[in-house]
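Missing here is one protein chain; the remaining ones are kept as they sit in the complex.
For chain A:
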Amino acid sequence: MQFSSLRSRAVLISLILILVVSLNLFSSSVRNFFYSLTSPALSFFWEKGSGGESETELLRSQVHSLVQRLVSLEGTEEENEQLRKALNLKIPEKFEFLETHILARDPGEDSILIDVGEKQGVKSGMPVITPSSVLIGKVGEVLEDFSKVLLVSHPEVSFDGKVVGKDISGLVKGNGRFGAAFSLVSKEKSLEKGDIVVTTKLGLVFPENLLVGEVQSLSSNPADPFQSATLFLLSEQENLGLFFVITTVK
């Protein structure tokens, strides 16, 4: 048989397209099977690409850990003050988590592939963080042995955030292409370049005080009652490949 005309080519493409579209009926199994086959190679490529844990990356991670401690201390300070006022003890938050490794990163969709899935107890919506408590994103599609994580920069990800050490809160929203914005901030508040944005409990999307990003540039439209800022996501500096999926917040 010869594909002698564009009509034949179009027919061939249509037939294969119908076959491919029908894979949507069991897409999870197909993807899981294919990822299982290619995960050793993906893991190998990822390690080669990241060049292992370089000194710079370790130092960055330590800086984030220290900032996280600072955030925790400030949180504790505020909490102590509230406790003094209310004379009521509060149990600090603790996480139960699963250790996971990144296999691949899709640059077109602001998502990453990790090596834990339904079998290990991962569910859609669970937060993913680095060892230094920098927020990576939340679990999107869950397969049997793998999961896709929507990064903070993914356009579908939005949550409430606040500025460390200031009474400023707003909405963090992914802009795509590894960018995010901090918007709906009251114009009366003094938002500044370099401010660190962390998560809040509001909306119950993420646990509070996870590091998100640093204010990079401010924008304010006179007609807009709010100001907004572009965030530099701290997760972009963390390239260690080891992450944690928070399964339970106690």
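General observations
Here is the rule we go by: a contact is a pair of C-beta atoms (placed from the backbone, for glycine too) under 8 Å apart; a residue touches a chain by one contact, two chains touch by 3 or more; residues count from 1.
By our rule, contacts and distances are computed from a predicted model.
One subunit of the complex is not drawn; among "Nitrite reductase small subunit NirD", "Phosphatidylethanolamine N-methyltransferase", "Quinol:cytochrome c oxidoreductase quinone-binding subunit 2" or "Rod shape-determining protein MreD", its UniProt record names it "Rod shape-determining protein MreD".
Within the full complex, the residue among A:S27, A:Q62, A:S186 or A:N221 touching the omitted chain is A:S27. Residue positions on chain A in contact with the hidden chain: 1-10, 12-13, 16-17, 20-21, 23-24, 27, 30-31, 34, 38, 41-43, 45-46, 48-51, 103-109, 111, 113, 140-141, 148, 239, in rising order.
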